[in-house]
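All protein chains but one are shown at their positions in the complex.
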Amino acid sequence: MKNFRDSEHLLRFAFLFAMVLALFLIVRHFVVPKSFGEYGHYRGAAIGETAARPIHFAGQSACATCHTDIAATKQAGMHAGVHCEACHGPLAKHAADPASVQPPKLDTAVLCVRCHAASAAKPKNFPQVAAAEHSGGLVCETCHHPHSPAIQSEGAK
Amino acid sequence: MNLSRRQFLVLVPATAVAWQYVLAGTPRDAPNYQLADHWWGMLLDITKCIGCGNCVRACQAENDVPDGYFRTWVERYLRTDWNLTTPEVISPDGGKEGFPTAEEVKDGMYFFVPKMCNHCADSPCTQVCPVGATFITPDGVVLIDQTYCLGCAYCVQACPYGCRYIHPTRHVADKCTLCYHRITKGLTTACCENCPTGARQLVDLKNPNDPIHAFLKTHDVHVLKPEMATGAKAFYNGLDGSVR
Partner (left out) sequence: MGGVEGYMYPNEINLYWSVLIVVYPYVTGLVAGAFILASLVRIFNVKEVAPTYRLALLTALAFLIVAPLPLLLHLGHPERCFEMYFTPHDTSAMAMFGYVYIWYLMAVLLFEIWLDFRHDIILTARSSKGLKRAFYVLLSLGSNNTSEHSLAVDERAGWIVTLIGIPSAFLLHGYVGFIFGSIKANPWWSSPLMPVVFIFSAMVSGIALVLLVYMFTTRARHREIDMPCVDTIARYLLYIFIIDFVMEMLDLVHRIYVADESFRSINFMVHTKLYFSQIVLQIYIGTLVPLILLGIVQVTRLSPSLRKAIYALSAALIEIAVVSMRWNVVIGGQLFSKSFLGYTTYKIGLITHEGLFMAVFLTLLPLAFLWVLVKILPPWPELKRGMNRVASVTMP
């Protein structure tokens, strides 16, 4: 077998190649996460992990569970579509533990203007005012109750 | 204002259990949530957006978005009558603190465009990910596996909408998750929850009762950059041709 003896060194390199490949396959077997490929080419468990992230905004219905009176007032007025946390901020902690976590006080001077300051860029049918001229220096809630802002509404206490 | 009544209500076992379930749990453990029953998207109504920035702030609060990066942002367009395809656009700090006052212009039109991940059905970003760290879930949301992402930024380059960024401290790709942790528990997204005018509506195309189906029959709805053929699922009502 003269032919083999003179080409056996090629097998040595091939063996090196095969060893690297085998090592790769062994390592791969242990390293690839178990849920990889469960739904597609990704780690299936990542879906659950993303879904388990903490919630900060409790959501309108959580607020209305307890604050039934305010929810009813709001529902009857112009701000029916504005959810509680849009002004009051993220309050999931408050919803989970109402006694110990209290929502911060709000500054209507900032809040109202954020939406209602006049600008040519806003839709024409959206109520907007030039804040400086509109109230003559009075704060918004002198005339408008935030939960039911139309002036004729006396429903809110 | 009866605090004890509220406390009592929260302590009613059914409510408490429901809320605990909302706060924790995975969709696959939740008996009510089936991946196969949903196909999520978002309706963005340009005719209703007032550029208040509530969505941007809410998104940041809900998702711990680093300053200077945006999972959602708002742009203000000024499209003049002289050039219908080249608008002037601004988005100061992503519109987080609103916009400067705009004065009426005779030969032009202002409008706001909220932007976010389009959760494309044929997303270029998931296509290019070398390791499968970003993917489309069976319910149609494009997510990122933060424990698997290399941070190569190829997906950032591939997104035609500029929705992705590399998180400055986690060094992985990041973007809108469509508040996946909320929508899988029956809540809406933080941006929709906090939009005062209803300019953003979470959409579930697989839900036959979703108002989107009636809306799409009666409105002129488009997606951004349709020529990119990404299967975008951020549906825009009243989208002007100058929007990019």
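So that you can tell them apart, the chains are marked A and B in the order they are listed, and the count of residues begins at 1 in each.
The definition used in the following text is that a contact is a pair of C-beta atoms (placed from the backbone, for glycine too) under 8 Å apart; a residue touches a chain by one contact, two chains touch by 3 or more.
As the structure is a computational prediction, the values presented were derived from the model and not from experiment.
Engineer: Among the chains included here, which ones are touched by the excluded chain in the whole complex?
Structural biologist: Touch partners of the hidden chain, whole complex considered, are A, B.
Engineer: Looking at the whole complex, which of B:Cys55, B:Val141, B:Cys163 or B:Leu187 touches the chain that is not displayed?
Structural biologist: The single option touching the absent chain is B:Cys163.
Engineer: Just the residue numbers, please: which parts of chain A touch the chain that's not shown?
Structural biologist: 2-3, 5-10, 12-13, 16-17, 20, 24, 27-28, 31-32, 36, 41
Engineer: Write the list of chain B residues that the hidden chain touches.
Structural biologist: 68-70, 73, 75, 85-91, 93-94, 115, 124, 127-133, 148-154, 156-166, 170-172, 228, 244
Just so we're on the same page, only the chains that are shown with their structure count from here on.
Engineer: Enumerate the contact residues on chain A facing chain B in the complex.
Structural biologist: 33, 36, 39-43, 46-57, 59-60, 62, 65-67, 79, 81-83, 85-86, 89-90, 92, 95-96, 98-99, 114-115, 117-123, 126
Engineer: Which of the residues in chain B come into contact with chain A in the complex?
Structural biologist: Against chain A, the touching part of chain B is residues 3, 5-7, 9-10, 15, 19, 22-29, 35, 47-54, 58, 61-63, 76, 98-99, 101-105, 110-112, 132-138, 143, 145, 147-148, 177, 180-182, 184-185, 187-188, 190, 193-198.
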